[in-house]
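Sharing a structure with you now.
Every protein chain except one is present and positioned as in the full complex.
What follows is subunit A.
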């Protein structure tokens, strides 16, 4: 029995990675849920919007690095994020102008918008690959660790090590800032209130003199910012490859739907639910149990519920369960 070491192992392999991953999913899911709540369709192009915003940030980062500008111990990419957001905002606003506005004016049913967004997804996909190519890009610099496993062991004298990467810390801090800013904006500013009004009841909002096109524009701006930030954090923490962003679409949608589509607080909760389920279900619990259980009960097997190959299946299963038993999600969003 050694609860301290058990907790360290658990933190190192489950808690810390899942919190960082959950925060990244939450910001991604916030973008999806904003589009769903205000523009009323599931935006399948969101993963590739993230990839595009991140790509713009990466190019700007390289520019800064070439000019000799760095951000001390923090990744230079954080300085380049505004450029990425601007490029991404230009892209989504142009897309809205050329594509979505046409269908909105025709008042098409949401499923057509979904199909349209799949078309947009393929276009974004192509643009990113033409500009930066399909390969892995590493753009993280600065200090790699807040505390590395070896330092932690030396400091505490414990058998197990705990590593916290700088990018994991940054992810959490940025996520908190983004969420607070978003909630302040939606609840306290006039524009934010008009967006919520438009989301709750479009006709009533129009009657009270809200400019719908302005609401749409602001929504896209926020979505571009959220997508870029989520993409950059994920890319810094893990690695950047356009295809993995496309794959992220599933856990992000699962997070948004589990939390309740259209509900910002639900998107955040959903992100963490999905992240913790994915990590905890595919983790091999042997070491943790060895520390917590008396020796006679220590397991011989790995105590792994699902092989790591099935990581994405976990999001699917949770999605199906939630849709079966609580279609509006945990926080009573709109039903799908």
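Heads up, the rule we're going with is that a contact is a pair of C-beta atoms (placed from the backbone, for glycine too) under 8 Å apart; a residue touches a chain by one contact, two chains touch by 3 or more; residues count from 1.
Here, contacts and distances are computed from a predicted model.
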- Note on the structure: Among "cysteine desulfurase", "MHS family MFS transporter", "Sarcosine oxidase subunit beta" or "Branched-chain amino acid transport system substrate-binding protein", the omitted chain is listed in UniProt as "Branched-chain amino acid transport system substrate-binding protein"
- Task: Identify the residue among A:104, A:193, A:217 or A:238 that touches the chain left out of the display.
- Result: A:238
- Touching the absent chain when the full complex is considered, from A:124, A:220, A:272 or A:285: A:285
- Among A:163, A:261, A:274 or A:319, which residue is in touch with the absent chain? A:163
- The missing chain sits against subunit A at residues 12-14, 17, 21, 144-145, 148-150, 152-153, 161, 163, 165, 234, 238-241, 243-244, 278-279, 282-288, 302-304, 307-309, 311
